[in-house]
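In this view, the complex is presented without one of its protein chains, the others remaining in place.
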Amino acid sequence: MKKTTFSTLALFLGPGLAVLLIFFFLPVMAAFILSFTDFNIYSLGNPDYLRFVGFDNYMKLFSDDMFWTALKNTFYFVIAGGPLSIAASLGAAILLNSKLIRFKGIFRLTYFLPVVTTLVAVAIVWRYIYHPRYGLLNYFLGFCGIDPLDWLGDPHLAMPAIIIMAVWKNFGYNMIIFIAGLQNIPEELYEAASLEGASAWQKFRNITLPMLAPTTIFITIITMIGYFQLFAEPYVMTQGGPLNSTLSIVLYMYQEGFRWWNIGYSTAIAFSLFIIILIGTVIQFRVQKALEK
Amino acid sequence: MKSKLIFLLLSAAIFWSCGNHTADKTTITFWAIGAEGEQVSKLIPEFERQNPGIKVRVQQIPWTAAHEKLITAFASETLPDVFQVGNTWVPEFEALGTVEPLDDYLMKSGVIRDTSFFEGILSTNEIDGKIYGIPWYVDTRVLFYRTDVIEKAGYSSPPKTWNELYDLSKKIKAQNPENYAFFLPTNEWLPFILFGIQNGSALLKNNDSYGDFSGKPFREAFEYLAKYYYDGLAPKDMQAVMNIYQAFTEAYFSMLITGPWNVTEMKNRLPAQMQNKWMTAPLPSPDSVYPGYSLAGGSSIVINKNSGKKNLAWKFIEFLSSHEIQYRFYNQVSALPSVKSVWDEPALKNDKYMQAFYVQLNRTKATPKIPEWEQIVFAKIQQYAEFVAAKKLTVEEALKELDSDTDKILEKRRWILEKEGKL
Partner (left out) sequence: MKKILLYSTAIFVAVITFLPFLWMISASLMHQGQANTYPPRLLPESIDTSHYYKLFSSLDLSGYLVNSVVISLGVTVFSLLINSMGGYAFAKFRFRRKDTIFNFLLTSMIIPGQVTMLPVFLTLKNMGLINTYWAIIVPGMASIFGIFLIRQYCYSIPDSLIEAAKMDGASDFKIYLKVILPLTKPILVTLGIFSFMGTWNDFLWPLIVMTDSGMYTLPVALANLMGEHVQDTELMMAGSVVTILPVLIVFLVLQKYYIKGIMMGSVKG
């Protein structure tokens, strides 16, 4: 095959690459430059009021309690919510992969419903479900003898409440990927293990988990990237409160950027998030490499 | 074929959406905020009747997103011809150079003049001697209290000084230790600023370029309020008070400082047997001059400097400021009239709850008029109030940090002031 001509290339790749360049790569670079300036509301009114401040914005992050709070909350969400939602996905996938269950399609569909629904709408629904007096959750907990909890009003409970909702919303997505992974495991492995008298747990431990490792790594990475970008849930449900207990990095970035127009600072926050995600991804790739060996 | 059709329809719809917004020369766009914004639409037919040929398009935005919406609209040059702002935001829009000075309009107006408005309220719209906003409705805080509870505690009239307020709170608490006396929500910055201002604090110093929260007046006020938490006179657990009307009915607390909208809410939400058991009063004072200052709050209307229809916009402002319309708006949403003469109307004069507001409106002060102010109160003050109430920080530590946070926010302002030789 000979090389494709330039005009054909331009026709096919031009539009896509142009859009990506104008609306993604150049903005990333612009944001990077902005993060070294003190662009804020004054600069918006008068471009003379703009200074290059070097690493000041990044240094300021270190002494900014709000940023640390946001960081802590985001890590809380990622570290507690991530594994929880992956475990829920895996559990559901194994359940639906079982040969004993019929009507798989219906179950799968039901489990998947929260994934496709609009986050803002379900966040509003959950706000009412979490209502301390009239909410369904407290009502059902009441049957188990648990006193009403103020889910979104108590600083210790607000983040768990958001995590519960996020797990509910997201587990269906990864479940599908896990099901695909499970179906790729050769049946003979299980049969052989059964012949040797392995228990269900042993089979899970020695066959399912290792065979699913690549899928799990993939899921961990996409879940982590997604969860680090927590925004709409706290924006709609708690506005970051109470006591900043649900202030996430993206929410903080949004507030600094679009509420107060501290753009320089806000882009610095965004890049810190990028660096954190980058480190997280690299670590997981390393883990993957180590596992493969 | 079908997909081509969809594509065509879609493109048509998209282009239509672009062309749709080049409104004609006689339509002005007005952005209004919150419940008042919802209600103001009902006045528009009257305006259009009085001003044939002028049309008004009203857009309503909720308070929670109003500030970012307005600034974003400024950044994208999509601000409307005329819009509502919280009157503490006026300095911000002045700094952006996007609001029209209104002194000339006001001077020539046959409907309103500067003396039509409460002095303290109008002054919030004044920056370096120029007026940028016309007060639309006003808002100030007064004391709401349970008449029966304070009577039982031995007070025949509401507290007039800080000492009385504290003493009364102690007595209320003593009657029923399960309950509290005074509602001082930690997630609201307002009471803290209010008591500081009452005590004579300017809040900022050196041409508003440094925080002055550690200064004596503010510190004393903060310490005074902190006592309410420490002595169990004010609930510090905000979750316990999900519904303030219910809490007020149950005498979980018997006094709170709040605004005019709660007069309507209390009338609607408190049970019938409660209705003769509550009252409003002007704020107690740290010294002997009663009442103490309250905040000059409310909303103003400003005109976009880049609007091509400023005269029409001004006509609309005059309309909203006219005696009749102000009175009608009061009856419609209970938004307190900014025009003083309206307060002589029987509906206001004979309303026993409104008297306190009238007295208080004549004694208000503005918060510092700088663009950063909102950011300081919004992000910082309530944060430290929460920490003090939870005893995570002492008052002194909290205020020191508050000052240092404030100084950081004001760094750029200092730089600009220096550049302009004003520091």
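A and B label the chains in the order they appear, each numbered from 1.
One rule holds in what follows: a contact is a pair of C-beta atoms (placed from the backbone, for glycine too) under 8 Å apart; a residue touches a chain by one contact, two chains touch by 3 or more.
Keep in mind that this is a model prediction, so the values were computed, not measured.
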Given that one chain is not shown, which residue among A:23, A:62 or A:201 touches it? A:23
From A:95, A:185, A:198 or A:213, the answer for touching the chain not displayed is A:95
Chain B, residues in touch with the chain not shown (by the definition above): 6-7, 10, 13-14, 17-18, 21, 34-35, 38, 59-65, 69, 72-73, 75-78
For chain A, which residues lie in contact with the unshown chain of the complex? 1-4, 8-9, 11-13, 15-17, 19-20, 22-28, 30-31, 34, 92, 95-96, 98, 100-101, 107-114, 116-122, 124-126, 128-129, 131, 133-136, 139, 168, 172-173, 176-177, 180, 214-215, 218-219, 225, 228-229, 231-232, 235-236, 250, 253-254, 257-258, 263, 266-267, 270-271, 273-274, 277-278, 281
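The rule we apply is simple: only the chains that are shown with their structure count from here on.
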Where chain A and chain B are represented by their mean Cα positions, the distance between them in whole Å: 37
In their shared complex, chain A is touched by residues of chain B numbered 64, 67-68, 71-72, 74-75, 92, 95-98, 187, 238-239, 242, 371, 375, 379, 383, 386, 408, 412-413, 415-416
Sites on chain A touched by chain B in the complex: 38, 40-42, 44-46, 49, 51, 60, 66, 132-133, 150, 153-154, 239, 241-244, 255, 258-261
